[in-house]
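All protein chains but one are shown at their positions in the complex.
Moving on to chain A:
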Amino acid sequence: MIVVEAKSFAQVAAMTSDCRRLLVAACAGCTAVCGVGGERQAEELADALRLHARLRGKVLETEVRGVTRQCEPEFVAEFAPAMGRAEAVLTLGCGVGAQFLAERYPNVPVLPGVNTRFAGGLTAPGVWEERCRLCGDCVLHLTGGICPRTRCAKGIMNGPCGGAAGGFCEVGGGSPCAWLLIWERLERLGRAGVLDEIGPPPDWSDAQAGPRRSGKGGGAE
């Protein structure tokens, strides 16, 4: 899923400071799972922003609305009545949701309430870890299901680099060396031989050539 973090309250307060009627748009998808963008968090943030404004002698009215997913037009359409009343919208959806709002409601400023971080998964309660860089050219079949592009600090493709110490990457952060993990896993599977073949350098062109598109169940071109 898409992992997001809340922006600091100070940032959000500054962003919304000249607004008098603010819509706080929650998303029940990934950002709600992150404990940041659900309706409950939106209500709390709206309350805090109102208190903040009042303590500074300003008047802020807030409205909180949530939809199932902000990254789909039908759901984004549900914001229409509230958008009509708002001077600006503070969205707790990810960057995709924020852009869908901006596209559909061109006259309402869209303010991001979260920082969209990465595609990851839960590794401990409340801890998400990046597992995929969305490169568009997946090599997991060659690497034992462990992504070197994401999990190797240098993103190298025919590793390891030789700098690991005690099983951990030499680049700080305390991550296990991805290439050691790949080696161990391939060996367990009896497939370590795939590493004998030197692969081509990663092709990032598809990852960087503007927005990518994909159809349901469809293959990449």
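Here is the rule we go by: a contact is a pair of C-beta atoms (placed from the backbone, for glycine too) under 8 Å apart; a residue touches a chain by one contact, two chains touch by 3 or more; residues count from 1.
As a working rule, contacts and distances are computed from a predicted model.
Visitor: Mind telling me which option in "2-oxoglutarate/2-oxoacid ferredoxin oxidoreductase, beta subunit", "Phosphate transport system permease protein", "Activator of Hsp90 ATPase 1 family protein" or "Methyl-viologen-reducing hydrogenase, delta subunit" is what UniProt lists for the chain we can't see?
Guide: The correct option from "2-oxoglutarate/2-oxoacid ferredoxin oxidoreductase, beta subunit", "Phosphate transport system permease protein", "Activator of Hsp90 ATPase 1 family protein" or "Methyl-viologen-reducing hydrogenase, delta subunit" is "Methyl-viologen-reducing hydrogenase, delta subunit", the UniProt name of the unshown chain.
Visitor: Which residue, A:2, A:60 or A:89, contacts the hidden chain when the whole complex is considered?
Guide: In the full complex, the listed residue that touches the missing chain is A:60.
Visitor: One chain is left out of this view; which of A:3, A:25 or A:46 touches it in the full complex?
Guide: With A:3, A:25 or A:46 as choices, the missing chain is touched by A:46.
Visitor: For the chain that got dropped from the picture, name the residues of chain A it touches.
Guide: 9-10, 13, 21, 40, 43-44, 46-48, 50-56, 59-64, 82, 85-86
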